[in-house]
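Excluded from the complex is one protein chain; the other protein chains are retained at their positions.
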Amino acid sequence: MDERNDAPAAEPPHTDVTSTDTGGPDMVQLLSVDGVRATQGHYADLVSDITPEVLRSRYRDLVLCRRFDDEATALQRQGELGLWAGMRGQEAAQIGSGRALRAQDFAFPTYREHAVAWTRGVPPASILALYRGVELGGWDPDQHNFALYCLVIGSQTLHATGYAMGVQRDGAVGTGDPERDTAVVAYFGDGATSQGDVSEAFVFAASFHAPVVFFCQNNQWAISVPTSRQSQVPLYQRGLGFGIPGVRVDGNDVLAVEAVTRAALERARSGGGPMLVEAYTYRMAAHTTSDDTTRYRDAAEEQSWAQRDPILRVRRHLQSIGEADQDWLDALDREAGALGADIRRQCLEMREPPARTMFQHVYAAEHAPLARELADFDAYHAGEAAPVGVPS
Amino acid sequence: MDERNDAPAAEPPHTDVTSTDTGGPDMVQLLSVDGVRATQGHYADLVSDITPEVLRSRYRDLVLCRRFDDEATALQRQGELGLWAGMRGQEAAQIGSGRALRAQDFAFPTYREHAVAWTRGVPPASILALYRGVELGGWDPDQHNFALYCLVIGSQTLHATGYAMGVQRDGAVGTGDPERDTAVVAYFGDGATSQGDVSEAFVFAASFHAPVVFFCQNNQWAISVPTSRQSQVPLYQRGLGFGIPGVRVDGNDVLAVEAVTRAALERARSGGGPMLVEAYTYRMAAHTTSDDTTRYRDAAEEQSWAQRDPILRVRRHLQSIGEADQDWLDALDREAGALGADIRRQCLEMREPPARTMFQHVYAAEHAPLARELADFDAYHAGEAAPVGVPS
Amino acid sequence: MAKALNEGLRAAMDADPRVLLLGEDIASLGGVFRVTDGLAKDFGDDRVVDTPLAESAIVGTAIGLAMRGYRPVCEIQFDGFVFPAFDQITSQLSKIRNRSLGRVGAPIVIRIPFGGGIGAVEHHSESPEVYFAHTPGLRVVSPATPADAFVMIQQAIASPDPVVFLEPKRRYWGKADVDLSVRPASATWDLHESRIVRPGRDITLVTYGPLVATALEAAAMAAAERSPTGGAGPDIEVIDLRTLAPLDLDPVVASVVRTGRLVIAHEAPVVHGLGAEIAAQLGEACFHHLEAPVVRVGGWAVPYPASRLEHSYLPDAERMLDGVDRALSY
Partner (left out) sequence: MAKALNEGLRAAMDADPRVLLLGEDIASLGGVFRVTDGLAKDFGDDRVVDTPLAESAIVGTAIGLAMRGYRPVCEIQFDGFVFPAFDQITSQLSKIRNRSLGRVGAPIVIRIPFGGGIGAVEHHSESPEVYFAHTPGLRVVSPATPADAFVMIQQAIASPDPVVFLEPKRRYWGKADVDLSVRPASATWDLHESRIVRPGRDITLVTYGPLVATALEAAAMAAAERSPTGGAGPDIEVIDLRTLAPLDLDPVVASVVRTGRLVIAHEAPVVHGLGAEIAAQLGEACFHHLEAPVVRVGGWAVPYPASRLEHSYLPDAERMLDGVDRALSY
């Protein structure tokens, strides 16, 4: 395919039926690896409002988030972060699903949803606070309708389900009011599907018909363990026996992800109950900066997925329809550079709070023993290093 | 249907395709409520070796186990047991599956599998030990290939899966040697399907292709909570998304249960991996003797299930083919009476062991602090009630 | 006490529409101990929720509900069944406020019928309080009387912090007059206040929950031994901790300063039991006042035994008095 082709090719309309990708025939795809956009079909119709202009803004999301990720990785290498869990390769799954959310919706992330955070307006630097080790949280969940990161695999799916049960009790489901009806989305990985909590979340969500979308990014690996160890049937089917329909979407196709997530969210908001979306994608980088992928997967696999880079295909598409000329791309590059520099600056400026703040917010109400411990703490730190003396 | 009809009716052969029962069209049934036996079909063929003679022995199992259950209930009412979890209505599900086991197979029960225990040769009185409160266990699991009861819902499904993984490592799967190839069966209830442990057991069993059959007795209730609260799709489908095929069988049909369980066990033994059997049945009595069913279900429901009593239909069938004359039935009644009396006698004779035995078997190896506690215990009990004195 | 708790829950639900109950068999059945009897009928299925059978999910969804502004009260059917929820309690519930810098609260109560003495089968008689008391971020309380139960359950629900609410199940059937007009705002005492339930001069006996009644029995037995002419029988001061986390040991210290001797009793194993911390703190606070080592009376370090042996496992009045005697005769 000629990347410079300015006008859409005069081909028969592309449909979203399936992909010939490794995701198998059930996978929804709207943008092929070559950058051809499907224009007909159920899911294509759902995103017919995504004009080239909107798609350019998605592309911008993708590029900026990748830059954010790269900058964080670099900061970690330079000792400015304790750890970084990169998302390279998963940007489309995150931007597509994040952009499908409405303001009133609420998202529950794992520790890797940096691009979803981006769509929720969480400042990138806030995320670094956690990985820099200066905070355990980083942002106000209620300000962004985006929960704090959750490092214990699977736990957050229950919180999401409970939150959705609260939404039901608030009468914010199925009213038909688009500003009011609310969905919840729970992010989790392929490995997480094995945790009891995730299955229990399916049980509760199905039983109470809760407005929650389970969004599984199957990035093929749980650290060093391949998805096949967690399940020998496609993960989007995991919900079937719980009464939760599932759909597999090409997680490297930002358009398809947005379409599929929109449908699932709308179903939830309108009272249709929970649904499972499996975004079939790939963790292109290591699990975290502490990980060593050479121990468990080969370069060929990584290379084959590099072909399916979620950013590449959007650029190809935009270029193919003449919506991404070099000037625009260059400007975006500069914007990304500035973002990276800004994130870096903010990161370096981030100091840990005074140690005594660890005693704060343990409880909301008074707690005498802790107050005494804090007094001891303060006394210890106020005094000089305790003199070492023989018994008096 | 005329229960006295001595010869099989000259009808077209009955098949096991489906039942018209409340279990729905997918449910395997071989003995209708009226006592008509299906003689053709996949599952019917699997139990073609179950001659009327064998069926008489199954009937005997059912009758004796019910008597056991009744006796235990009576003993509890009289204060001889602390509690009793009855199984009335579930005898066929338990006898059918228990009789499908081979000697080398291993079963992991809940707290209600008294009739499975019966098929494993566990003396009924041993089971009473637990409910009488004189022991926490009651039998030697390895002697009967029948694990101790498990009161924490769902836990045992993981033990069963692990045991099955051990069977695999022993090379006792898929050798073709019927004395060697071994399957494991995990019993659990409809309520248990919601526990994370059960889903995790599915994950491990599927991932490792372990020779374990998950046998769910859907008795419609988890104490006061109906199955519909746990799942809105039939439970036999729960395994689908884990890669575990499922089948629903009429749990009140001892023949169908034996057929379906045989098939699942044989599949496991031969290396075909795990399978889920849902025995669709009914807890005709209260959850336990502490329970009060009037608070959550109506008599009409109980009555409708009474029609489907698992014992009744076998008798109808045996009578219809002239294999259950009154003399035989009377003799069986007497045997049951004797069994009941014997169980009662053994129960009443059961004394709690000396209290100091609670210190035994906490550890296999030496444990100094516990030895000191035991010494304190002995000293305390050796002395008179400690004199109460003012400070010396 | 079951009835008092029922009334307390009702008062809390009346007072605040955000309060809702989650648990197994709590709606139509009213809970296996009937603590929630009638509440589903009066407050509806949305506020008294029979959940699927999964404790981790009960606590996990409660956290989500709390994030949405609700104040869930979870019932764990028996002490032994709280462990599937231990991860959600320990790693999520207890930390959420701190890690969010106070932005996300978790005003969740986890009600657990706990302890032995009812002749139950395995896993129905556990005393897991230390697991929770050792976990920063949680509060742990246990009422000993119906009157306290009525007030404390309301206080716990009103607390902005997560509270593990341990109900001494063998005292459920205990009856007493309860002033049903008390509300958290009108209570004269805080959720986290220990109290002297029986003053005494000779020795301090500290306990909580199910054993408070037993301790009073022991004190009465000792008193019965006493004669006006100065016969045997020590005058035992009994303190009901009520709050296990935070501990309120000031009354205990004040008492031991007077008596010089301390016995601590609980059903949980002595080793690493609540008594260890109390002994450690008192050993420091009353270093010069203790006339004898602190004596701990508790469960043995074995799995909770078969029910017919539980009387030999559980501290009774005699064993408490034996402890008293050992402390006094040191």
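Here the chain labels run A, B and C in written order, and each chain numbers its own residues starting at 1.
To be clear about the criterion, a contact is a pair of C-beta atoms (placed from the backbone, for glycine too) under 8 Å apart; a residue touches a chain by one contact, two chains touch by 3 or more.
All figures in this text were calculated on a predicted structure; none of them were measured in a lab.
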Among the chains presented, those that the missing one touches: A, B, C
Missing-chain contact, candidates C:G137, C:G233 or C:P251, resolves to C:G137
Determine which one of C:P17, C:G38, C:P199 or C:G283 touches the chain that has been left out. C:G283
Just one of B:L31, B:L46 or B:A160 touches the chain that is missing; which is it? B:A160
Could you tell me which of B:D61, B:D181 or B:E200 touches the chain that is not displayed? B:E200
Spell out, residue by residue, where the missing chain touches chain B. 135-137, 140-142, 147-148, 150, 152, 155, 157-167, 169-170, 196-197, 200-201, 203-204, 207, 358, 360-365, 367-370
Which positions on chain C touch the chain that was left off? 56, 80, 83-84, 86-87, 90-91, 94-95, 98-99, 122-123, 130-131, 133-134, 136-137, 245, 247, 268-269, 271-277, 279-280, 283-284, 287, 290, 292-294, 296, 300-303, 330
Footprint of the hidden chain on chain A, which residues? 82-83, 111, 130-136, 151-153, 191-192, 194-197, 222-225, 229-230, 290, 292, 295-296, 352-353, 355, 357-359, 362, 369-370, 373, 377, 380-381, 385-392
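Please note the rule applied: only the chains that are shown with their structure count from here on.
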So what's the Cα centroid distance for chain A and chain C, whole Å? 42
Could you put a whole-Å number on the gap between the CA centroids of chain A and chain B? 45
Approximate Å spacing (C-alpha centroids) for the pair chain B, chain C: 37
Could you list the positions in chain A whose residues touch two or more of the other chains? 196-197, 200, 203, 207
Indicate the residues of chain C shared as contacts by at least two other chains. 51-52, 54, 56-57, 84
